[in-house]
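All protein chains of the complex are present and in place, except for one that has been dropped.
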Amino acid sequence: MLGQHFATRINSFASGAHAYWPDLGGKPTVAQMVARAATVDGLTELDLNYPDHIGAAPAEIATMVNGEGLALSGLAMRYYTNPAFKRGAFTNPDPAVRREAIELTKRGIDATREMGASMMTLWLGQDGWDYNFQCDYPALWAHEIEGIAAVAEHDPDCRISIEYKPDEPRARSILPDAATTLIAIDEVGAPNLGVTIDVAHALYAGETPAFAAAMVQRRSQLFGLHLNDGYGKRDDGMMVASVHEQATMELLREVRRGGFDGAIYFDTFPDASGLDPVSECAANIRTVRRMLAAIEAMDGDNALADAQGRHDPVAAQEVARLALARATAES
Amino acid sequence: MLGQHFATRINSFASGAHAYWPDLGGKPTVAQMVARAATVDGLTELDLNYPDHIGAAPAEIATMVNGEGLALSGLAMRYYTNPAFKRGAFTNPDPAVRREAIELTKRGIDATREMGASMMTLWLGQDGWDYNFQCDYPALWAHEIEGIAAVAEHDPDCRISIEYKPDEPRARSILPDAATTLIAIDEVGAPNLGVTIDVAHALYAGETPAFAAAMVQRRSQLFGLHLNDGYGKRDDGMMVASVHEQATMELLREVRRGGFDGAIYFDTFPDASGLDPVSECAANIRTVRRMLAAIEAMDGDNALADAQGRHDPVAAQEVARLALARATAES
Amino acid sequence: MLGQHFATRINSFASGAHAYWPDLGGKPTVAQMVARAATVDGLTELDLNYPDHIGAAPAEIATMVNGEGLALSGLAMRYYTNPAFKRGAFTNPDPAVRREAIELTKRGIDATREMGASMMTLWLGQDGWDYNFQCDYPALWAHEIEGIAAVAEHDPDCRISIEYKPDEPRARSILPDAATTLIAIDEVGAPNLGVTIDVAHALYAGETPAFAAAMVQRRSQLFGLHLNDGYGKRDDGMMVASVHEQATMELLREVRRGGFDGAIYFDTFPDASGLDPVSECAANIRTVRRMLAAIEAMDGDNALADAQGRHDPVAAQEVARLALARATAES
Partner (left out) sequence: MLGQHFATRINSFASGAHAYWPDLGGKPTVAQMVARAATVDGLTELDLNYPDHIGAAPAEIATMVNGEGLALSGLAMRYYTNPAFKRGAFTNPDPAVRREAIELTKRGIDATREMGASMMTLWLGQDGWDYNFQCDYPALWAHEIEGIAAVAEHDPDCRISIEYKPDEPRARSILPDAATTLIAIDEVGAPNLGVTIDVAHALYAGETPAFAAAMVQRRSQLFGLHLNDGYGKRDDGMMVASVHEQATMELLREVRRGGFDGAIYFDTFPDASGLDPVSECAANIRTVRRMLAAIEAMDGDNALADAQGRHDPVAAQEVARLALARATAES
């Protein structure tokens, strides 16, 4: 059931490190950040990045995470180990670098399984272009499809979830939105492929997150849900529903309706502005719980369905707003 | 006191005209739209456009509006009478057209006073450019300043409020945001000049509406407040707080703090998507009343001030959200 | 061969109507606008809107257009005849209105064929939503697919081209970009379906136009090409390449590579800012001819392919810029 599993971004727990660990010399270790994350009431899971957080010892990291009372949702690839990845991972102009990206991903999938998890998130942020005339688009697309196919077939029991994003670090991503990602998944055709929706990414892709979720659930599978918020221009990494309350609650209702019961992951950046990551994460959990309570209450009568049958936003938004206000006031 | 006066856009009441007035041949008359607006519970005032809604008989229109139990907040200029205005009103390349725009505005100010009101809103949407190299910017700016100065000095007892907007109909407006408008007002230097903030315009200018209000209140005078909402890319004309709840409530708190007690005007477009304008307007009034009740409750203790003293959004947003939820649940 | 057929928006020729037709009472007739369009050197074709420009006499309109020496590229649907379409054409909540939209489109397709043309452009700008919670997305999508399927099967010999657009008039379109449109076309599965790319729409959908074209050519068929330009936030309707020169030339190269040889249609709005539509259209034709000459010159050697093989924008953009500069300087 949605709302049983909450995960978050581990790097958030480097925020205000020197106040939290007064004796800390450099950066906190992964174990230190995990221990700090474990103090968040209600947090059940973590996603870690491969290879950054894992290194050569996946099993030990898994033991450490579990020892803190947390489960591992899965791993997420990061293509930073070779500076050549700046020009592309699966779409790099150099075939050797493309092979290296694919091999690294396969090793990440192996690490995922070794850690007892079964989902690898692919954010292919390096795959795209910056300039007009820089790339041959049909060739670029073919490389992206080849790369996804190669890693999807590596271990059919590991779900591969593609997290799209409009831009950054590249000025233009090859997988910028849900629809393009669904086309890529359709072309690869592997049953273990699915999509991760990140709210801030969806907003600055110009999407309505709930519509994106509906399309993902119709055409593929929703494997990951990253909640956060932003002003719709970049990946602001703000607290859940701090800007777009109605859009966030609508998204939660749509994924619940589609049967999604995975972890709700908070992809926020409290470290970017020096917030306390523990209270920030607790606030996100509290917000989601209020929304889920409101959604459950709304499902009890037909008011929303009636309003939607007429496409009537005056009635529909009032139903949602009242339900959330009541759930919040009572919480 | 803020919240005593609610005004709205009269053209909204042409929405679904043929269902509302089954015998209607063409478009509804101004009087018909005013009569329909008067059925909104809580609405106290109207703004009308000059010359569109006024024609040659301002006093008769005023009598008609008052006869429906509504006051007139003021008039708002529209530069549509001469197709040449498409290339600029005060910044038109033709001096004769610039003079015509100034004269039309003066007649509008006269009509405002004749109708017993004392505020003219200037939305100089035609003043700007579309293309690089199209205009000489220093000359364009000088014309804009001259035009504003000429109409401001016409009747020092009539407040002139400039409503900025980033674009549309021009691809680029010469007064796109609060700061540029404040510079223009500073250059003209007339005491009867002020600013109208329109939330949707502010959002797609990339502004935080409450910060824009604080700047207007510091450097000039806030004369008009247009509430509505949008997705931050264009003038969507959506219901108040339907997208940006926190930003709207923050704006209301800031203008109240600055002493603004004018009419709250709803610049929404229910007619664009065929909504019932009466229930849409009632929803906007209801939303604002809940927010004002929440703001009053928040002022009762120091929780928000404490949070702001630390720049702590986790605590600050929870204060605001809880206050609004309680005011909503109790409403 | 690309560049043999140039078409444009007929309503542009209402710009400055009273100066052009000093005796004109109201708006110019379609015949008057066609006659004015026919004075543009190099213009070969027109697209007309159904039902606005056609009324009950398609054959007579076709004769009139041909009499001016112009061909008819096709028709484009406009859903304005029933105010209820504001809440949706194929996705209207009322089944009777959905049927009406489908029937109107079928009559438009019949008119297209009666006029000797074989392409109907569908811009489904009314299909979408404004507010979160307003609509049930899976139901909305199903209606859109049903509508497209119904009109596609009406006349398999008439190409149906879908022109996507991110928003306006709706705050959110159900077919906002190339990828979502390609998914819809895939779901319908009719062989006479294709896509129209409009540069300004693509830009404010956040797309790279040439990448969108490559995807359309890979997954479906490019039936229409609307050139214009804008600042990437709304449908500015500006002259070709007035803002995005490299992106425009790259698009032309990609569609030429994909074998597109249809009419290049200028979807610009000189009437919005009172420009002379004849010289504006002539400028667009001149710009495209220079670009096509440059593209042909670039194809003569391997410099661009070499640069693209390395994803090298420094070299690639210099090749394109020099080729265009030479073609322009010599023109």
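We call the chains A, B and C, going by the order they appear; numbering starts again at 1 in every chain.
Methods note: contacts are C-beta pairs under 8 Å (C-beta built on N, C-alpha and C of every residue); 3 or more make two chains touch, one makes a residue touch a chain.
If you're wondering where the values come from, they're calculated on a predicted model, not measured in any experiment.
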item: Touch criterion as defined above, residue of C:Ile54, C:Ile183 or C:Leu324 at the omitted chain; value: C:Leu324
item: Option touching the unshown chain, where A:Arg98, A:Arg170 or A:Arg257 are the choices; value: A:Arg170
item: Hidden-chain contact residue, picked from the options B:Leu70, B:Leu304 or B:Ala329; value: B:Leu304
item: Chain A, residues in touch with the chain not shown (by the definition above); value: 16-18, 83-84, 86-87, 130-132, 167-172, 204, 230-231, 233-234, 236, 238-239, 242-243, 272-274
item: Chain B residues touching the omitted chain (full complex); value: 87-88, 93, 129-138, 141, 166, 172, 174, 176-177, 179-180, 182-183, 186, 205-206, 208, 210-211, 214-215, 218-219, 246-247, 249-250, 254, 304-305, 307-313, 316-317, 319-320
item: Sites on chain C contacted by the missing partner chain, in the whole complex; value: 206, 231-233, 239, 242-247, 275-276, 279-280, 283, 312-314, 317-318, 321-322, 324-326, 328-330
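We adopt the following convention: only the chains that are shown with their structure count from here on.
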item: Furthest chain, CA centroid comparison against chain A; value: B
item: Interface with the most contact pairs, given as the two chains involved; value: A-C
item: Chain centre separation in whole Å, for chain C relative to chain A (CA means); value: 36
item: Interchain centroid distance [CA atoms averaged], chain A/chain B, Å; value: 39
item: Multi-partner residues of chain A (each touching 2 or more other chains); value: 206, 246-247, 312-313, 317
